[in-house]
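Dumping the structure here so I can ask a few things about it.
A single protein chain has been omitted; all remaining protein chains appear in their positions.
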Amino acid sequence: MTDNKLINLLNITKSYGENVVLDELNLYIRENEFLTLLGPSGCGKTTTLRIIGGFESPDKGQVIFEGKDITNTAPNERQLNTVFQKYALFNHMTIAENIAFGLKIKKKTKAYINDKIKYALKLVNLDGFENRMPDSLSGGQQQRIAIARAIVNEPKVLLLDEPLGALDLKLRQDMQYELIRLKNELGITFIYVTHDQEEALTMSDTIVVMNQGYIQQIGSPEDIYNEPQNAFVADFIGESNILPSIMVEDKLVNILGTNFICVDTGFGQNKPVDVVIRPEDIDLVKPEEGIIKGVVTSLLFKGVHYEMEVNACGHDWLVHSTDLVPVGNEVGIWVDPFDIQIMNKPESEDEEAAELEI
Amino acid sequence: MVKKITERFYVGLILFFLYAPIIILIVLSFNSSKSRARWGGFTLHWYKELFKNESIMNALYTTLIIAFLSALLATIIGTAAAIAINGMKKTPRTIMVAITNIPMLNADIVTGISLMLLFIAMRFTLGFSSVLISHITFNIPYVILSVMPKLRQLNAHTYEAALDLGASPIYAFFKVILPDIFPGVLTGFFLGFTMSLDDFVITYFTKGPEINTISTKIYSEVRKGIKPEIYALSTLMFISVLLLLIIINRKNADKQTVKKK
Partner (left out) sequence: MKLRNVLNTKTPKSPLQKKGSSSIRIRNSKWLSFPYILWMIGFIIIPILVILYYGLTNTDTSLTLDNVLAILDPINLRSLRLALGLSWKSTVICLLLAYPLAMILSKAKNKSNFIVMIIILPMWMNFLLRTIAWQNLLERTGVINTVLKFFNLPMLNIINTPNAIILGMVYNFLPFMVLPIYNVLIKIDKDIVNAARDLGANGIQTFLKIIFPLSLPGVISGITMAFVPSLTTFVISNILGGSKITLIGNVIEQEFRVGNWHVGSGLSLVLMIFILISMAIVSKFDKESEGNSLW
């Protein structure tokens, strides 16, 4: 898998004044990959994208593109194109002129340009929009034009900076399918920036979770969701119960004073860890059948399921269930062993916790 | 309803106050009596005389050339400066804006005197060039203040999008930024042109004995009585600008109705 690294970021460091936005970031992107940079605002994901696009230069480190160092190459000389968050269409030009912009600079023939415009508009399902002005289009349409404008240049990589952020929910979901289809038809690499974990899980081949300028985890959507490597990832991706616990021995973890059987091994004995249990993985059973007992303290109807909080062992457990249990009722909590995900604690807090144990 | 009528009446009153002297001047341009105190009957005589009067036509020529050149140069310098100022960090930007405000807030008489003293100290002969330099100086701030808000409204990413699509920075500026800020640039130019045209005080101090603009020509005649040709000239200038504005306004109105459809 190492032979087809299309883009390689080496030791990228970037700071604005005192703010270190990216710290020694290393990341490679494979050809034909749909890679998503996911994280909260300020995590450095947009800066990473802008460094790849050439709109920012890193303080330190290298950007390698197809084996060549392009760290100091101007954006207009890079073989990548960007779809900007607020479309950035040229409002004084028609749709056709917008799409033709890059091609005219490359001195393509008129016939070629016209063909490309037709092809691109068809691709984004907006045939016949050539002579419209951008401000007569809806947000979703403008976004598709922005994509069309970028892809007619046949970039090796398409960079997308929260392209769906300004759209409403329904449109956003439609556009997600649209983007996956485009990616498959075009066969190019997508680098996608978003803070929306659902969007990331739906579309990506690979997700890079970032926080505070550091990469937290790289993996497939399934890996990221099912086996988060630390509490940040677990909390950022979906809802979860994150419980400070003690790994008693292999396959046995002590959560809030009760031993649970799990499937993880290799954490050592009596080691403090974080445990993640997804709310949908908690089964509510009769009090006497559960591993622990608790009382339902709140209940919300969420459409697909009920969201409940169950107070047990001094903590509120978040539970998603299609079964309704009224507030005040006593219930048992049952978790299957393979639904218990064990994570290492961050280094420094490891020591603190260890001291507390003694 | 009563409120609306009162409001209209008030606006009408103020507009009447602003335009009454202009009506008087237009009427005077058709007055066959040479004295402005007496109505001697309708005539177009002064309009014919106007084009024969060399000193007035010279003054008009000087006025228009200076207004055009000073507005043009101020627009170029000012637009460039506005782009740079907009990209500056806070402190240098504040300083630049403060200095830009000086000629706008300073008294004309002080600006005029200070420039005159500078030219004399530099042994620079007072004349066309000194007036032109002075007009550029007081026009630049109008351009900067017209362009800055437009720059701030620009979508930051359109410029980057142009670069991303392969445009060089200069190409991107002319193709993407300039069209977007153009209304501001145009406003700056016209404001500068108008200010230059209407200026008396600064021209008065920096012009030297050799040349006259319309303003200084009028001032030199205040005591002995204004030549009626001047009324005719001013009427012509005013009417032509008025017509221009009406045409522009119509066009804009048309555009807007088209958009609504």
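To keep things simple, chains are lettered A and B as they appear, and every chain counts its residues starting from 1.
Simple rule for what comes next: a contact is a pair of C-beta atoms (placed from the backbone, for glycine too) under 8 Å apart; a residue touches a chain by one contact, two chains touch by 3 or more.
Bear in mind that the values here come from a model prediction, so they are computed numbers and not experimental data.
Residue B:I99 is the one among B:L44, B:I65, B:I99 or B:I247 that touches the chain not shown. One of B:S33, B:S55, B:T125 or B:N249 touches the chain omitted from the figure, and that residue is B:N249. Residues of chain B in touch with the missing chain: 7, 10-11, 14-15, 17-22, 24-25, 28, 36-37, 77-78, 80-81, 83-88, 93-94, 96-111, 113-118, 121, 133-134, 136-137, 140, 142, 144-146, 148-149, 151-152, 154-156, 158-159, 169, 173, 177, 191, 194-195, 197-198, 200-201, 205, 214-215, 218-219, 222, 226, 230-231, 234, 237-238, 241-242, 245, 249, 252.
One rule holds for everything that comes next: only the chains that are shown with their structure count from here on.
The centroid of the Cα atoms in chain A and the matching centroid in chain B are 55 Å apart. Within the complex formed with chain B, the residues of chain A that make contact are 53-55, 74-77, 80-82, 84-86, 88-92, 101-102, 105-106, 146, 149-150, 153. For chain B in complex with chain A, the residues that touch the partner chain are 155, 157-158, 160-169, 171-172, 175-176, 179-180.
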